[in-house]
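Now for subunit A:
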Amino acid sequence: MKKSLALLLALALCVSLLAGCGSAKTAEQPSVTQPAAEGNEAEPATEEQKAPAAAGTLNLYTWADMFDPEVLAGFEEETGIRINYVNFDYDETMLAKLEAAKGGDYDLVIADDYIIETVIAEGLAQKLDREKISNFSNINPIYQGQFYDPTDEYTVPYGSGVQTIVYDPALVDKEITGYADLWDESFADSIAITANYRVMIGMALKVLGYSYNTNNLDELQEAAELMYKLAPNIRLIKDDFVQDDLISGEVNTAVMYTSQVTIAKITKPSLAVVYPKEGIGFGIMGMFIPSQAPNADAAHAFIDYILRPEVSARSYEYLGYYCTNQAADALISDEYKEFLVLPAEFRAEDMEMIENISAEAAEKQADIWAQFKTLCGQ
Partner candidate 1 sequence: MSNPILEIHDITKSFGETAVLRGVSLSLEAGEFVTLLGSSGCGKTTLLRIIAGLESCDTGEVILEGRTVTNDPPEKRDVNMVFQNYALFPHMNVAANVGYALRLRRKSKPEIRKAVAEALELVRLPGYENRMPSELSGGQRQRVAIARALVNEPKVLLLDEPLGALDLQLRRQMQIELKRLQKQLGITFLYITHDQEEALNMSDRIGVMKNGVFQQLDTPSAIYDRPRNAYVASFVGSANILTGTALLREDGPYLQYAGGVVPVTAGDLPVEEGAPITAAVRSEYIDFCDGDCEGIPAVVREKSFSAGMLRIALETGTGDEIIASRHGIDYSLAPGDQVRFRFARGHAVLVEAQDAG
Partner candidate 2 sequence: MQGKRRSRGNAAILAPMYLFTVIFLIGPFVYMIVLSFLTRAETWGIVNTFTLRNYQKLLEPVYLHSFGESIRLAVYVTALVVLIGYPFGYFMAKLPPKARGGLLLVVMVPFYTSSLMRLYGWIIIFRANGLFDRLLMVLHLTDAPLKLLYTYPAVVVGMVYALLPFMMLSVYSSVEKMDWQLVEAARDMGAPPAKAFLTITLPLSLPGLMTGVTLTFVPSMGLFFVADILGGNKIVLIGNVIQEQLMKVHDWPFAAALSVILMLMMSLTVWLYRRVTGVSEMEGFV
């Protein structure tokens, strides 16, 4: 009796191991691409030239909630391609998975700019076939030619975000015009910031007039000293749902991502958004196709679909990030325009992208951040 029980347990153990392997595969196993000729008939829809009908499945790999479900449904209906929406939490996880799959498993990935730089450097992305993306010209040139893909051969931008300051004028007497204002004593224990240390330390760098991407350790040390003085003003550090604390009144000022700003403003229009005068760091999310993507055709078709003005407009309203599709700008509804379309007076010189820095500088920044957080907690 005892022995058969032990045997049963041992078997259960083995089965659980296998089950683990099995399910992972089925979750990410794309169906074999069928030759185009056997694909479903695509409905003739718009005047835009469509990519040749690619059938099967599209393995879409990005953060959750990046797309309006109706946008995805529209694509599936039109093309007959089933979308397998797989999520990751962190860019780093995505990179690790992509490395393990040697550029396979996924068809279309959307991730942050800095990680795409590494992806391309490791040869895990394939060059895009412009022939298959008819709407390529819709892309807003401001977002092209950036550090991670200078020749725009690998990526198509999908939304851009900047970190801005948002505050509640009802609770804050001062008028905030830039980062420097945040150091004011009146903000003791009332500011929320995100946990993105590059951007946050970047605030100090900008106040001092340095680049986000400096590798100069002395400049970083100066920024460190400045940051430590900000510590008493920080009430909380959080990546997700920072807007909730601003809306509820837990804090009266926050430095947040664009999508969070959008939600905050829609919920509480009285909030004021500030584009800091010292300059803004911004990031672009890029769509790319892994080098060994099982269904690259479907990926191209999807990119093209997204680049349609009306689809773009819909998507960015849902997403809350800056619209990278110039042709769609006009279609964005008024209430969203304020924060999805860059103000006209914006100059490219005011914007700096946050790029990868040297290992030494990164380490220094990490140390500064750890020390800063410790000071915040005291």
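As a selection rule, all candidates are chains of the complex that A comes from, given by their letters.
Things worth noting here:
To be clear about the criterion, a residue touches a chain if its C-beta (ideal position, glycine included) is under 8 Å from a C-beta of that chain, and two chains touch if they have at least 3 such contacts; residues count from 1.
Note that the structure is predicted; figures quoted are calculated from it, not measured.
Every candidate listed (1 or 2) is part of this complex; the one in touch with subunit A, counting any copy, is 2. Taken in their complex, subunit A has these residues touching candidate 2: 3, 6-7, 10-11, 13-14, 17, 90, 92, 95, 118, 189, 192, 195-197, 234-238, 245, 248-250, 356, 358-359, 362-363, 366-367, 369-371, 373-374, 376-377.
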